[in-house]
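One protein chain is absent from this view; the other protein chains keep their places.
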Amino acid sequence: MSKRRPYNRELSSDWWLKDIFYSQYMLREGSSIFITLYSLILAWGVFRLSQGEVAFNAWMEALQHPLSILFHLIALAFALYHSITWFSLAPKAVDLWIKGKRLNEKIIILTHYIAFVFVSIFCLFIIIS
Amino acid sequence: MSKKLTPSEKRLEIEILRYHPEQDEEPYLQQFEIPYTTDMTILEALQFIKDHLDSTVSFRWSCRMAICGSCGLMVNGVPKLGCKAFLRDYYPNKITLEALANFPIERDLVVVMDDFINKLEEIKPYLIPEKEPQFLTKGTYQQTPEQLEKFKQYSMCINCGLCYSACPQYALDNKFIGPAALALIARYNRDSRDAGSAERMKIVNQEVGVWGCTFVGYCSVVCPKGVDPAAAIQLLKVESSKDYLIGMFKP
Partner (left out) sequence: MIFKQPKKYIRSHEPVFWGLFGAGGMLTAFLTPIMILLTGLLIPLGIIEPEALNYEKLHSFTSSWYGAAIILIIVALPLWHTLHRIFHSLHDLGVQRGRSWQQVICYGFAFAVSVFVFTLLLQILTM
């Protein structure tokens, strides 16, 4: 009779805390919670906008609340973390070939950052003008 | 190896996860102390233990030069090839060795790899020629360096299984086809001599195919041969999406 009895190790539900790489992955996925909340704040802003000037100004004023500032600070950190991870993984999804060689990863990442800076300045310019 | 322990030698503590199916209910850690030299690999440390300290320690190995893919194990929780990991990168800290994660333990550091092998077989890991193969009189199938470059890195896989033990999605649901099998699909689908893409895309398109991946990306980090399964999977996600669109228009 076979003495075989393969042992299956259970995966604990906190597996993502056991290795820094997994923790960073979960942090990246977790950024979506804050970006969801931010989108909801914007959606609420559109709702207040549709109700007229008084309602919209109340929404603008609510954004000045210290808790709102604190939330936006945290959300900004997570949003930036999303951007950084998104850009660093971008080369893996790009299958561009130039003269028989795959486009250099660093060029792809750098292009993303340049576009990021350009978009940010553009938005700033639109708001100020 | 007839090396004798002398008191003056530097020493290193190694902990090994032991499991004997015929007597143990569950695995347990056992401590060993070995002499340390800067050129020693984890595999050599295991061989020292087996030769001098405890002959019952079981582990797989063959080539000692990172090409057979047999000696994969967890070194301090990170999947490594025993022959490619050196003690000097851990000394003087204690090293903990465990069987490759996400696979059932057969005995000590030996795991059951059947599921992994079945998945590699399932994807038809060989060139599938066109319906009407080229006659020999027309010469051999030729390939330009550019065409070779498109799939070359994916052909470097040695089937060691490290990427599966790095993949939380495989750990959560082992129906997921997994990184190495998907990289191997990319290797054949991207080969200009192959005409089997349509068959393999059926595997890719499944929920447990390419869509079982959430892009953790650890597979590409642990690969000892520089294969990038995460990139292969991203490219296959794009291919699968194209295939989905085409499928909508001609059912």
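Per-chain residue numbering starts at 1, and chain names A and B are given in the order in which the chains are listed.
Here is the rule we use: a contact is a pair of C-beta atoms (placed from the backbone, for glycine too) under 8 Å apart; a residue touches a chain by one contact, two chains touch by 3 or more.
Predicted, not measured: the structure shown is a model, and the values here were computed from it.
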Quiz prompt | Touch list for subunit B against the chain that is not drawn | solution = 122, 168, 172-173, 202-203, 205-207, 209, 211, 214, 237, 240-241, 244-245, 247
Quiz prompt | Touch residues of subunit A, complete complex, unshown partner | solution = 11, 13, 16, 26, 29-30, 32-33, 35-36, 38-43, 45-47, 49-50, 53, 56-57, 60, 63-64, 68-69, 71-73, 75-76, 79-80, 82-83, 86-87, 112, 115-116, 119-120, 123-124, 127-128
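By our rule, only the chains that are shown with their structure count from here on.
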Practice problem: Take the average of all CA coordinates in subunit A, do the same for subunit B, and state the distance between these two points in whole angstrom. | Solution: 31
Quiz item: Hey, which residues of subunit A end up touching subunit B in the complex?
Solution: 3-9, 11, 15-16, 18-19, 21-22, 25, 29, 89, 91-93, 95, 97, 100-102
Quiz item: Which residues of subunit B touch subunit A in their complex?
Solution: 19, 21-22, 26-27, 77-78, 101-102, 104-106, 112, 144-146, 149-150, 168, 171-172, 214-218, 220-221, 228, 230-231, 234-235, 237-238
